[in-house]
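In what follows, a single structure is set out as structure tokens and then discussed.
A single protein chain has been omitted; all remaining protein chains appear in their positions.
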Amino acid sequence: MILFVLCFVLFMIGLYGVILQRNLIKIIIGLAIMEYSVYLFLILIGYVKGGTVPIISDFFENGPFVDPLPQALVLTAIVIGLATKALLLSVAIRLYKHYGTFDIRKMNNLKG
Amino acid sequence: MISPHGMTIIVKKICQFIAPTIFLFGIYISVYGHLSPGGGFAGGVIMASAFILQILSDGSLLEKLKSERWRLELSESLSIFSFLILAVLGLLLAGTAVFFGNFLPPGKLGQLISGGFIPIGNLIIGIEVCASMTLIFVALIIFKDEESE
Partner (left out) sequence: MGSLLPLYIIIPLGTAFLTLIFGRWLHNLGKYLIIPAMLFLTGLTIYFVSQIPQTVVYRVGGFADVLNIPVAIFLVADGLTNILLLIISIVGLLVALYSLSYTKQYTGETKFYALFCLMLAGMYGVVIAGDIFNLFVFLEIASIASYTLVAFGIEKQQLEATFKYQVLGGVSSLIILSAIGFIYWTTGTLNLADIARQLPQVKSFQLFVSVLLIGGFGLKAALVPFHSWLPDAHSSAPSPISAMLSGVLIKAVGAYVIIRLFFNIFQINYQIAMTITVLGTLSMIVGVFLAIGQWDFKRLLAYHSISQMGYVVLGIGIGLLVLATGGQEKVAILAITGGLFHMLNHSIFKALLFLNAGSVEYRTGTRDLKRLGGLAEKMPITSGSSFVASMAISGIPPFNGFFSKVVIIFAAIQAGYYWLAFFAVVVSIVTLASFTKVQKYAFYGELPAKYENVKESPFGMSLSMTILAILCLIMSLLIIPGVREIFLKPAVDVLMDASKYSVKVIGL
């Protein structure tokens, strides 16, 4: 149970970064932290106490397996997160080129 | 920022030894994806790290990176397109006739050549991830260096 609470705390730390930070790179880092908390949560869902690797083979004992499906989900989500982060960083670099700063308070072309 | 001359000779020499080993390890992870933890994505990332290591240690001219970019883009698109073809082949061949149908014989459990088209798919994904990771790295460097000029 404590682990789920810690996941939630991590999520909130990320949300704090996204909402309250003023630096583009820090916002991206906040988003990444939120993402990792969700991945951890998904992995925790699939965890079975004392479970082994979910591979059917001669090398591994056939004990209780941990659930492999959340792991597959997390792998897919990591790939998606990678694409989003790369795109966000390139946009941040372009914005830096236009404004000469990472501070979002200086970027105010869009209003209303 | 990438300097055109790279790092010192010690770093260069060590990287020359390490990078091929990393690359081989990446291929191993990709190919054994259906038997052990790993698979296309993890293997591809490891393969890409070999390339990134080389670029970082040896250094590169901006023009050279720019000219490499389209090749990376091409290999990325080609590998993803061949993965799509692999999936469509399952639809077209008479044995399975479903999208993503596994049209190759399953083989014996635990052997390297088994699992039908899954090892092929893993290898293709590995190449695609390798190309796209290197591409992201190269593209970010190009953006950054264009900005500083």
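General remarks:
Note that the chains take the letters A and B in the order they are written out, and that residue 1 is the start of every chain.
Note that contacts are C-beta pairs under 8 Å (C-beta built on N, C-alpha and C of every residue); 3 or more make two chains touch, one makes a residue touch a chain.
The model shown is predicted, which means the values in this text are computed figures rather than measured ones.
Shown chains touched by the hidden one, complex as a whole: A, B. Of the candidate positions B:14, B:61, B:84 or B:112, contact with the hidden chain is made by B:84.
Residue-level contact of subunit A with the missing chain is found at 11, 15, 18, 24, 27, 31, 34-35, 38, 41-42, 45, 69-70, 73, 76-77, 80, 83-84, 87-88, 91-92, 94-95, 98-99, 107, 109-110, 112.
Although one chain is hidden here, its contacts on subunit B can still be listed: residues 70, 73-74, 77-78, 80-81, 84, 87-88, 90-91, 96-102.
One rule holds for everything that comes next: only the chains that are shown with their structure count from here on.
Centre-to-centre, using mean CA coordinates, subunit A is 23 Å away from subunit B. Of all residues in subunit B, only 35-37, 39, 41, 109-110, 136, 139-140, 143-144, 146-147 touch subunit A in the complex they form.
Of all the residues in subunit A, the ones that touch subunit B in their complex are 53, 55-58, 75, 78-79, 86, 89-90, 93-94, 96-97.
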